[in-house]
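Only one protein chain is missing; all other protein chains are in place.
For chain A:
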């Protein structure tokens, strides 16, 4: 104890502060280097005219944003596609997830088997899922079209047809991800006390009325969480597009996340791609803020 005689021992609080920062230092340092830094950098890049091939970078002000929002009609196609993708995927995904959850939240013989089945694509690599579905959706020999032929429908070449490619990508993506939302809904449904439903039943409410007036309002917080996760997930879809359509046909499935990749790593327009990344960032921030506001408003009620 010679040490303490000379130097007063660190107070518990200072020691805690030191230890605390020591414990969080790996994630903090890594986070600053590989996330915060790049986030600041991408903002900087977005203000430059930077072509990777010529290795030249000059300050361009808001030029890249002007390109995106005004001069380049492609951007609006991309934004529209992203919105169509989200507007198609989110309601379909949530409706199917809720339907499955309601069906599978109560025990019956085989319920675990069905849950396992609907969740299986969630643990499967998106790449594998996309490859197998590309195979299934082949024009002539594809299994989907052969099945349709059985009931007399002449199916299109799904992924090469401008009217159908987006639809096909959305639906296969729903199959990939719906299991997760189903599980979240099941957890929420199982946390609702059975007494509520039984009381309403005694009052003579029909099954549908119980769902609409009791279950659905009680699910609202879960619905909100699921909605935000699903919307954000739909904005960052990349693997499916890259493997199934490469943004085609006729840019029909060119969505924001894929467009960023394409501009940066295939066309080497670093400045422009960075501006697109910033726009994606802002979209997601906006969504997150909306979620917080909705949550607070829900809490007040």
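Please note the rule applied: contacts are C-beta pairs under 8 Å (C-beta built on N, C-alpha and C of every residue); 3 or more make two chains touch, one makes a residue touch a chain; residues count from 1.
Just so it is clear, contacts and distances are computed from a predicted model.
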Hidden subunit of the complex - UniProt protein name among "Isoquinoline 1-oxidoreductase, beta subunit", "FAS1-like dehydratase domain-containing protein", "Carbohydrate ABC transporter membrane protein 2, CUT1 family" or "Tetratricopeptide repeat-containing protein": "Carbohydrate ABC transporter membrane protein 2, CUT1 family"
Given A:85, A:133 or A:158, the one touching the chain that is not displayed: A:133
Residue of A:34, A:76 or A:196 touching the missing chain in the full complex: A:34
Contacting the left-out chain in the complete assembly, out of A:110, A:162 or A:217: A:110
Footprint left on chain A by the chain that the document does not show: 13, 15-17, 19-21, 23-24, 26-28, 30-31, 33-39, 41-42, 45, 100, 103, 106-110, 112, 114-129, 131-136, 140-141, 143, 146-147, 150, 175, 179-181, 183-184, 187, 225-226, 228-229, 232, 235-236, 238-239, 242-243, 256-257, 260-261, 264-265, 270, 273-274, 277-278, 280-281, 284, 287-288, 291
